[in-house]
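See below for the structure under consideration.
The complex appears here without one of its protein chains, the remainder shown in place.
After this line comes chain A, so read on.
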Amino acid sequence: MSLQVKAPEPLKAVEKTQTVRRGRSLSARRTGAGYVMSAPALLFLGATMLFPLAYNFWTSVHDVAIGDLITGDWQFSGADNYDSVVSEGAFWHAMRISLVFTAGSLFFQFTIGFALALLFAKTFPLAGLFRSLMLVAWLLPPIVSGTLFRWMLDADAGAYNELLRLVGLDSLAHNWLTDPSTALPGVIAANIWVGVPFNMLLLLVGLQSIDPTLYEAAEIDGAGPWQRLRHITVPMMKPVSAAVLLLGLIYTFKVFDLVFVLTGGGPVDSTRVLPLYVYEVAFKLFQLGRGAAAGALLLVIPLIVAIVYVRRLRKEGAAS
């Protein structure tokens, strides 16, 4: 089952089928080649995604702790793991934190991203440079962004607190991440910072694809900038906005590393998002069965969103 060795095979394999099947018709030959070309990637994804997912489900209906992994002594336990996770306060707490984290991040990422996209849709010197510089924030490893924000939000020497003091808001200046009442806003702020450039970029593409003659016509009809925004830009941006928000929801709901390095879920669980909860059950407590069940439950929300998203794409595809 050595996956590594399989990887370089596709081109060689295609050559072989070519010589063997020379006599067949073009399309039949190509269908065969298609399967051969798909095979390495599909085997890979089968071994590294499908099988692990199935295995995760299998684990979730058994009573497994780390010791049983070696002995192979697995007891079928039906929905017990799910029951135990769902009846635990910590799970619902994490779910609530995740929902607040996702909603807060999405709202600000999207509105700030939209405002910036409106700005950058105009033509002015250095626009391209500024836009690219912002994108760097989004491409940084989340561990780096998390480390940065730990430092930015630090009590005495943190740059954001210093800015607050400069504008006379001394009372707000404190260590955001160690105070249970401000840790979650701090973590959300960091995640907004990471997500704004991506939202801006996608929304900008949307703005640029709006037909400029619509604006010209509206201007001739006497529509002011506000009316043009409300009656042309906003309705025309609906499909792109929906896609951006759905993608944002999917990505934000599974954020792990940023929160992990910022707070590790604390203080007193105030930032323990669902992915961190799953990590803790499976990799800290080594309750593999319960961890698998929690993981499966973590999939539910993205999956619902995925169904909505794919349906949307299908509809769009049918319309265009």
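Following the convention adopted for this analysis, a residue touches a chain if its C-beta (ideal position, glycine included) is under 8 Å from a C-beta of that chain, and two chains touch if they have at least 3 such contacts; residues count from 1.
Here is the rule we go by: contacts and distances are computed from a predicted model.
Visitor: One chain is missing here; what is its name in UniProt, given the choices "Phosphate-binding protein", "Sugar ABC transporter permease", "Redoxin domain-containing protein" or "Sarcosine oxidase subunit delta"?
Guide: "Sugar ABC transporter permease"
Visitor: Using the touch definition from the top, which of A:Val61, A:Ile188 or A:Ala292 touches the missing chain?
Guide: In the full complex, the listed residue that touches the missing chain is A:Ala292.
Visitor: Any idea which of A:Gly104, A:Pro142 or A:Gly186 touches the chain not displayed?
Guide: Answer from the full complex: A:Pro142 touches the omitted chain.
Visitor: Which is it among A:Leu42, A:Ala79 or A:Ala217 that touches the chain not included here?
Guide: Answer from the full complex: A:Leu42 touches the omitted chain.
Visitor: What is the set of chain A residues that contact the non-displayed chain in the whole complex?
Guide: Residue positions of chain A that touch the missing chain: 1-4, 7-8, 10-11, 14-15, 18, 26-27, 29-31, 33-35, 37-38, 40-42, 44-45, 47-49, 51-53, 55-56, 59, 69, 116, 119-127, 130, 132-137, 139-152, 154, 156-157, 159, 162, 165, 193, 196, 201-202, 205-208, 210, 212, 215, 240, 243-244, 247, 250, 253-254, 256-257, 260-261, 275, 278-279, 282-283, 288, 291-292, 295-296, 298-299, 302-303, 305-306, 309-310, 313.
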